[in-house]
Structures are given as structure tokens and as C-alpha cells.
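Note that one protein chain is taken out, while the other chains of the complex remain in position.
Each chain gets a letter, A, B and C, in the order it is written, and its residues are counted from 1.
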Amino acid sequence: MIRFLLRKFGLAHLRKESPSTPEGKLLHSDLEENLALFREELGNSPDVIIRRFTLNLRNELKSAVLFIDGLIDQQVIYDSILYPLMIEAKKEKWAVKGHLIDFIEDNLLTVGGVDKDDRMPGLVAAVLAGDSVLLVDGCDQALAISTKGWEKRSITEPDTEQTIKGPREGFTENIRTNTAMLRRKIADPGLKFEQMKIGERTRTKVSIAYVKGIVNEKLVEEVRRRLKRINTDMVLDANYLSEFISDAPFSPFPTVAFTERPDVTAAKLLEGRVAIFVDGTPVVNTAPTLFIESFQNPDDYNFHFLFATMIRWIRYLAFFLGILLPAFFVALTTYHQELIPTPLLISMAAAMEGVPFPIVIEVVAMGAVFEILREAGVRLARPIGQTISIVGALVIGQATVAAGLVAAPTVIVIALTAIASFVVPTQQEIGIILRLGLTFLAGILGAYGILVGLLLTLIHLTSLRSFGVPYLSPVIPLSIEDQKDVIVRTPLWAMWTRPRSIGWPRPIRQGFGQSPTSPEETAGKDWSRPDDKKG
Amino acid sequence: MEEGRISSSQLSLLAISYLIGTTFLLSPGSQAKQGTWLTILLGLGEALIPVLIFTTLAKRFAGKSLIEINDLVWGKIVGKLFSLVFLWYIFHLGSASFAIFVALFKTTVLIATPEVILLISGLLSCIYVSKKGIEVIARTNEVLILITVLLLILGFLLVLNIFNANNLFPVIEIPITRLLWATQESSSLFGQTIVFMMIFPYLNRRKSCTGAIIKGLVVAAILLMSSAVRTTGVLGKISESYIFPNYETDRLIDIGNTLTRLEILPVLNFLTMGFIKSSVSLYVTSLGTAQLLNLRTYRPVVIPLGILMIIAATQNYPDISSHLRFVENIHPIYALPVQIIFPLITLLLAIIRRLPCQGENQ
Amino acid sequence: MTRSVVYVVKKKWVLLVILLLLSGCWDRKELEKLAIVTGIGIDYGEEGDDYQVSFLIARSGEVKTPGSSSQDGGGGGGGSKSVWLLKSKGATIFDAVRNATLQSSRRLFLSHNQVVIINKEVAEKGLLPVIDFLIRDHEPRLNEWLLITREQAETILSLESGLEKISALAIADLMRNYYLSSKIRAVNLHEFAGTLLAKTTENTLPIIGVVKTDQEKGMVIEETGIFKSDKLIGYLNKKETRGLLWVLGKTQDGVVVVELPGEEGKVSLEIFGAKSKISSKVSEGKIRFEIDIAEVGSLGEQTSYANLSSREKLSLLENLKAKVIVEEVEAALKKAQECKADIFGLGEYLQRQNRKEWEKVKDNWGELFPHLEVKVKVKTKIRWLGLLTKPTILEQIK
Partner (left out) sequence: MIFLVILGFGLIVVVEVPSLICRQYWRELVVFSFFIFVGLLLTVFLTLGVELPYIDVELTKLITGLGEALGLKPG
């Protein structure tokens, strides 16, 4: 239809042309000409440094190292490039065999990553990515030497996903650090990273990570396909990708999950998911994503399973309270007063005596005020945020009730809703949308309105898929085997299969029946895994 | 036309919802007074006849819907006529389901709200889910039926303090002919499962249709029987004076003077079942119309047929008690051709004509 | 691509419908705009057949909540009243309900109505016209209590209970606590209507009256009214009421006072619970009933000096108690037979146990009932003695 409309309104030229891939200019053999080429590409930016020197090999050769200040590690440039080329090269009488540039690569440079290239685009990209380019007069090839090194944030605990007993480390902005953190968690050769560059201008490094042998190959293929499809100027953050690759772009429910924690990422990979690392952001996307993942917290697995189960119920309860409480309040007080016990009704009526607005308006307005406070609190500097909460509590909580503008029960309901909505952080945005919609519907049609709203939501949820996996699984469609981590969190030794809903080839996670027993019973017991290949 | 596949257990659950959709409110066979549960049991037995007939037909033509079977067996013209009657029947069931819930809401909670608003808001979800296809209907139903069963159990527990077993006796208070008629009435309600003749082709194991439908019938009958027992046990004789006996039972809930007047919750819950009934009807009518007219997709006809359905809902009956009489007296006869006669003669003719031919049965 | 655009359009369409829906909220009733009716009184009006219906409305503005800091502290007694008694007249009950809105700024809300108090004269003419609206309309609850009064119903509603601010709530609690004395036959609307439908069983309703002390008037449950169909025709006193409750198996708690022969003082025996079993027998065309009552209780109080905690004494007490119970039941039976009203539901037992015989007699049950032979058998037990093994003083000090 969009094509139809575009044709109709003559807007076809707005469609983005797919980028032409020119071969790129070749290098000349003259150093000055090559440098001119680079200047032409990179301009006269002050951060582009060209260090000329004389390479004293057999005969003196004019050479230059070109890099961007700030992106490189000065120490590496000095120790591994300039020192060998300028000092070490003089010390011995070298017998250069073959191509000069190969000789340099093989004998002089003491750096890990060196690439040879004779075309401008690749070299420019390498420079922009923090590599240094070595140009030698008389060679029509250049070396891109890995000298990346820039200011990094150290590893800290992520602010958004804190745990009580879990590890205190979170991803950083550096993709290498991140993949290394993951490697440290999973020492399996099956852990694979596939790198690609997305973003025509930003050339952001993006890595797909998965554990071969656990992951479904089709899933990886699908992720690859969706990522390759992306053609955009910039990828600055994980969300830039997830909006491009999610299954239901219009759905407010997140079908690609985010995490900042390596332990969470490792767990998800070992369940057969795929993670997508994006350079420059501490956030990692994982897919496929199920609805229940929002209710699974890393701490669930760090505490006793009974407690974890109870906390999970609290989380479910809080989620539903956060969505439904204002709507129920409105429906009860404006449509179904018969449901409220008589004494409570009379005291509620007493509290609402003389309040000028309908309850729906009160609830929506108070909800809006709360959202404003929340947004202000998030954006402001921390010390001022404190002030906001005090002002909010005093002004909104106390003064409006005392002035008779808002009834006290409304304030209680909104406050409870607000707190409840923070319990499940990943579904918070959808919570706000649903809450507002349901409150409106409750204001129009009472409980019937709530039901209609919930039905529409339910239909939407059941029709959602994330990378082919039904969003509500393993609840709908019901998979009895996968119930071990939904309503209850069973003991870890009982979770002997990986969740089947995502559908990978080998479901067996661990040997069966490892519940701790007395030594007598343990004797002679075989805990090896059941046939692994069966699934 | 429809890419989704459902499992046989999902079909059973759909059948349960379809059967209890409206009957929960207008308990069938309530003319049998205390013997309502008995007529439901007898009706279940009787309903096995049509169920066996049409499932045999479905198995014989595996992968074909009723419309396609009619075309195959009867030829283009007569077949389409049969299909039209069938589609009309399902359409009528869907509209009646809309109408009953509107009646309930107009007399209990939303008295001043215009009928049209209630109908449109209900229709919205039905259209949405019908367009999504059978898979989504079946999955949505899974959640709803779970909640329904839980709430039914809860409803039972909440009235235990006012339940009076004496009200259940004597079981048979009415003449035996009346009892038989009431049995016929509940049997014709169970026979409504013929709607699934359109859905059998989307079963992932097609041969399992008989078992799935019978499982659904039995569970639905148990649910209906338990709610009949609950109603008579709590309300006693007065239950026959009420239009919505089940609703009245929930009105009487009173636990410690705090949990009272909970009727809105079961009502909403029954409404979800009615929603499934309307949605399945709308979906099947649309799909059937599309197959009848050789369309490539059923989706464009969902909205127009939905609108026609709610218009039919407003024009279903002049008042609710006349609908009760319709269900009691006319529906058992009205349903007979669609549920038994047409499938039976289709099956017989298929056997005589040795249809389907070898190789066609894929 | 195509699909997704359709999807967006569809979403907008949904939003538009919702906006349309927003234009009206038809059934909305704001809490602060409701007059919460807690009790209804029904009298005859002065002119002709019209009813006068009184509504006891809770004045939520006057109910003190802990949070609200109003000036006049000191509870409801001092300042303005916490209830408002609204009276309105109409040709029917529904008419009167709607006529009430001519006087009330707020919409009458009947869902929280607890009691319906009906004047004796109305009850004598028939209750059907009164209760039909209450059952048919969706707002009134089915478990509201029905009571009859000899006074004007509005007088009862305007009484002040010593403990509750709203008299209707007090009456409702009184009904709910009927079992403490087992001398009240508490009947709610649902039960009353259900019994009306039964072929043979007749209704009973409690009678509420006014008790006067020096300064104020209070309410008291006096006796029980017997109905024939929907008309009030007779009364059971408190003793007979408990006789009725024994047969119905509704006696839960209460006290039976007996006098020990040969001893001064009285003994209060507490009832812990009772069960009744009714069986019918037909022989030679005559219908006989047997009522078996099994009761368990304790020794609650003694004003004599005798040591009662021996098995012999206790079985003596048990027999005395059984005698009292038999007396009570027989008194109730006698009264019921005088009124020709089968308030015990004996006919239904016959229907269940001897279907054929019932078919024969069901149409003139009212004539047959007074002549029925009913045998009452009572088994009692005293299983607990309270916390004392014997009275603190055994011998009377002379």
C-alpha cells in the first residue's frame, strides 16, 4: 500500500536508493599523492595526524603513519610502529626479499592485527575505526595496523538492573570488553561471535553471539538476515537495531529484550537465544524474547527457590496492579458501587464528599502528574531529584487532598499503582499505555470496558511472535515441560531441560535427578546426562 | 486461506467455550426444574448421534470443510444451498450470542448505555481476533477457559454456605414427555458443535477430531451440570422464575458481609465465553462465505459480516423471554436439519457415490 | 510493508471509535452523587391505597473519617445526624422510589439496602406487590432482611441504636446475630420469595417493635409473624419462634432455662447446636410426621447450690432440657395448625418421601395440615460444663 500511495503522490523519489558500492580509488605508489588522497577523504581535521619519518631499511624511504588522535593508543604507535621502523630497522642489514610492504609486516611490526590493503575506502574506514595506516613511498599498498585505544569506562554495576546476590559487573560501551566478559562466562568453543558493520555513516560494529550446538541454526540465519537488511545512516544504540528487527514493529510490547548484565546474557545464550552486541552501548539485545522474561530476575536464581517463587508471584501481582488498579478503582466507584462493602462505601463516599471532578478525570490527572514527576526525577541531576520527590509528595499528596481538589482514596490508588509499576521494569512503558487505556474504558463502560480492553490486549499478545516463537509461550500454547520457570521457579537441579518453547535441537541441560541426597543413596548413582542427541 | 494449525486439545477447549458460551446464562433444560442436570446428561448422550455423524463425514473427507464437502457430494448448486443453510445457522448463533449478552448487560449493569455501544465494543474484539485467524482464537481461548474454570470452582466454594441440598429433590418433578423435550433441547445445544466442521481441516492431526469434540462435549456437560446443581441448590424453586439463574446465584454470594454482590465478576467471565462463541461464529461464517464464493481470503468479509451480525443481534428477538421460549421450543426443531439431517444424507450419498475417490483423499 | 500500513490505519480507527465512545458515559454514577439507602420502610399512605416509602439514607458527609479534620469532633451524637429519613409516596413501590428523587438532590442507590421494614397493615393485605420490585430490579440485593412492624415503618427506621449510627445497619446485624439467642426467625428477601413459590410451605417473618426507656427509644425483635401465602395472619411468640427454629434445624446457640426439682434456683443450659430430621409416614391413608431433634449443649450457669457435675444429675438435666424443647416445638406446632399454615415445610418432606401421597393432598394441604399427627422426639446431650467442676459454694450458708 505504501508503494501505491507513493506512486500516487509522486513521491517515489523519496525512497532511499540502495547505496552504490564503488570500487574505490586505488593507491598510487607515490607517498605524497597517497597522502593527498587521504587529505581529500578526511579533510583538514586537526585530529588527523600524519607522522612522516624516514624508513631506514636498505635505502632511505619516505614513509608516513596516519591516524586519528584520540582513537589510538600512543604507546602502541611508539613501541610497535615507530620504534621498530625508525630505530630497529637501522640496526641490522636486512636482505629484503619479495615485496617491501610484506617484509615490513613480517619482520618489523610487532602489533597483533595488521591488514594489507590497496584501496582507499578500506583504509579510510580503518583509520576512522582507530587503526593507523602505514604508507611507504614507492608502494601502492598500505598497512592498516590495529592501534585502537581510547578512553574507556571501567566496569561497574549497571544502575538499571541491580541484584542483591548476583555479580556486580555490567557491560561497558566497548564491544571488545563486552565480548570478553561473555567469553569469561562461557568457556565453550561453541560460543561464536559474528561481526558485521551496520550504519552507513557510523559503521557501528555489531556482533551476533550464540552458542553453537545449543542455538537453533535457523534462528541465527533469521537474525543475520534481518540485520543485513538494515540500511541506515546511524546505529548509536541497541534500540536502533531492535526497532529494525523486531517482529511486531507497532506493538508496544518489547519483542527484543535488553540487558546490561553479562550473567543474564550468558544464561540466555545457554538457553539457546541469540545476543546482539552493538559497539558503543552497554546494552545487549537478546532474541527471541518471551513475555515471561520480564518477570524473571537474575536474583530469582540466586535465592532459595521457594522465596524466588513467592517474589515472582509478587511481581505478577504488582504488574497486574500497576495496570488494573486505577481502572478497577474507577469502575468500582462509578459503576459497581454494590461490590464495595457497605461500611467501606460509606467512608469512601465521605472522603469524596465535595470533590469537584469526576473520578476518571481525577485518576487520569493524578496519573499524569505522577508521570511528570517521574520523568522530571529521571532527567534531573540527582540532588534536584530529591527535591522533586519531596515537592511531589507534599504538594500532590497532602495539599491537594487538604484543599479538597482530589479525594484521598484516589491519591492512595495512584501512589500504590506508581510503586507497583516499578516492580517490573521492562514492561513499564507498556504498563503506562495499558493503564491509561483501561482507565478510559473503565470510565466509559465500567468493568465491561476493562474486559474489552483486556480482551483486545490478550488477543494482541497471543498473536505476537518474537523470531517465530509465540510471545506468550510457554503459557500459550501451553507447554507443561516449560512450566518449571514460569509460575514457580523450581530448584535448579530440577530444570534438567532447556526451555523447549524456543525450539532448539538439544533440550537436555543436565543430568536428571541430581537433587542432593544422603551419601548412601548417592553411591553408585550415575549422573551423566541422558542421551544428549535424542532431542 | 488460513495458514494456522491448531492442536486437538485446543479444539476441545474451543468446543467447551462454544457450548458454555451462552448456555451458562440461559441454563438449558431449566424447564426440567431440579432435573436440569439430568437433562443435560441425557442430552449429552443424545448429542453423540449428530457428533458421530458429522465427524465420520469429516474423517471421510479429511482436509475438507463442510462447504467443500457439500460441493463435492451434491454438486455446485444443491451443495451451495446446503452450505447457505449451514452458514445462516452459524450466523444466527453468533448473533444470538451477541444479543444475549447485550440483554444481560442492559438489565443488570449498563442500563442506560445504548445497545449499539455494547455491540460495537464487543464486535471490535471479535473482528480483531477473527482477522488474526484460528490459531489466535484458539490460543486466546486457552487463557479464557482457564480463568473460567478457576472462577467456576471459586463460585462453587463461595456459595457453599447458602447451598441447600434439599432443593435438589425430587429430581423429576415434571411429566416424562416434558423431560424428553428438555433433553432434546439440551441435545440440540450440544449439536451446535457442528460449527467445527469448518475448523477440522486446520487440525494438525485430522483424525483426532471425533475424540476432541467428544472430550469437549463431556467437559462442557460437566461444567453445565455443576452449574445447574449449584443454581438449583442455592436458589431452589425460585430459580425457574429468573431469566438468568446463574447470575442470580452469584448475586446471593455473601461471605461475612464483606464479599458480597460479586455478580459482576462471573458475568464478565461468562462474557468472555460468549466472546469466543461470537468470534468462532463470525470466523466460521466469514471463512464459509469466502469458500462458498471462491474468494482468495476471508479477511475482507469479516467486518461486513460482523456488522450484519450485530444488526441481526438487535433484530434477534423482541424481548428476552421470547428468546427463552425460542430456545426451549423452536430451536430443537430448527437445529435438526443442520445438525443431523443434512450431514446424515450427505454422508449416505457419499457412501453410495463412493466419494471421495481414491487419491483425492489427501 | 503493505500490511503494516493497514495495521496503522486500523489502530487509528480503533482510537477513533474510542474517542466516539468517550462522548458519553451513560451509566456513570459518581460516588459522591449517590444517596446510599441503607433501609427501606413501607407503610400505607394516608390517601387511599398509596404507599408511603421511607428511605434511610446514610449522610456520608457527616460520617467521620480518621483523616478528615473537621471542626466538630466528638462523634455523631453531638452535631448533625448521620442519617436522613426521606419519605415519599407513590401508587406502587417503584413509583415511590422514583418520586423520592423529587426530594433528593442525589440519586437513590438501593444496592446497599440492608433491611426492608414493612408495616403490619401492608403485610396483612399481601406482600407480593411490595417485593416484586425488590426482586425484579437489579439494584436491591437479594439478601436484604425483611421485617414486619406494628408501628409505622418510618418510626422504626428513625430510631437510634445505642451503638450504631445507622439504625438499618443495626437491624441487619441483629438479624445476622439471630443465632445468639435463636429466638429470631431471620428471613431474607430471597428466602421469602422462594418459599412463596413453594406449594405447601408458608413464610414467617420477624416482628420488630419499639422499646421505650426514660430518655430514648430503642428497637427490639418481639415475635414472629406467620404468613399464609403473602398475607400476615398470625404471630408466634419467642418461645414458639424457637420451637420453629428447632424444627427447621436453625437453632445454633441460645439458652434453655430449667428448674431443678427439689432445688431452689435455676439452671441455664447453653445450646451448642441442633439438628432436626423430619420423616413422614403414611399408613391407612393417614399421614404422620416424626420430628427428631438432636441437640448438644453445655451447662452455662446455675443459680442453685447443688453440685451438678455428676452423670446422674446431668442426665436429669438433659431430660428436663428435652422436655422444654418438646414443649417449645409443640407450642409452635399448635400455633401453626391454628393458623393452617405449614411454616415448617412438612409438605415438602412429604413430597420428597411419599411422592404419590403428596400428589393427592397437595391441593388441600391447608385443610389437612391442622389435623396432622406430629410426634416430636428430642435427644439432648450436655457435654461441657464450662470452666467449673462444681459451684464455688456447695452449701447454702444459713
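Please note the rule applied: a contact is a pair of C-beta atoms (placed from the backbone, for glycine too) under 8 Å apart; a residue touches a chain by one contact, two chains touch by 3 or more.
Since the structure is predicted, the reported quantities are computational estimates derived from the model, not experimental observations.
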Handout entry: Touching residue (missing chain; options B:Lys76, B:Arg296 or B:Arg354)
Key = B:Arg296
Handout entry: Residue of B:Ala112, B:Leu259, B:Ile330 or B:Ile351 touching the missing chain in the full complex
Key = B:Ile330
Fill in the blank from the handout: Residues on subunit B facing the left-out chain by the touch rule are 92, 95, 181, 289-290, 293-297, 300-301, 303-305, 307-308, 311-312, 314-318, 322-323, 326, 329-330, 333-334
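The rule is short, and it goes like this: only the chains that are shown with their structure count from here on.
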Completion exercise
Of all chain pairs, the one with the most contacts is A-C
Fill in the blank from the handout: Using C-alpha atoms only, the most centrally placed chain is B
Completion exercise
Averaging C-alpha coordinates per chain, one finds the centres of subunit A and subunit C separated by a number of Å equal to 65
Problem - Centre distance in Å when subunit A and subunit B are each reduced to the mean of their C-alpha atoms - result: 46
Problem - Residues of subunit B whose C-beta touches two or more other chains - result: 109-110, 113, 117, 121, 124, 257, 260-261
Exercise for the section: Give the residues of subunit A that touch two or more other chains, as numbers and ranges in rising order. Expected result: 335, 338, 342, 445-446
Fill in the blank from the handout: subunit A contacts subunit C in the complex at 1-5, 249-250, 333-335, 337-338, 342-343, 345-355, 358-360, 401, 408, 437, 440-441, 443-446
Fill in the blank from the handout: Per the touch rule, the subunit A residues reaching subunit B in their complex are 335-336, 338-339, 341-342, 445-449, 451-452, 455-456, 458-460, 462-463, 470, 472, 475-478
Exercise for the section: Would you mind writing out the residues of subunit B in touch with subunit A in their complex? Expected result: 7, 10, 105, 109-110, 113, 117-118, 121-122, 124-125, 128-129, 132, 136, 139-140, 142-144, 257-258, 260-262, 264, 268, 271-272, 275
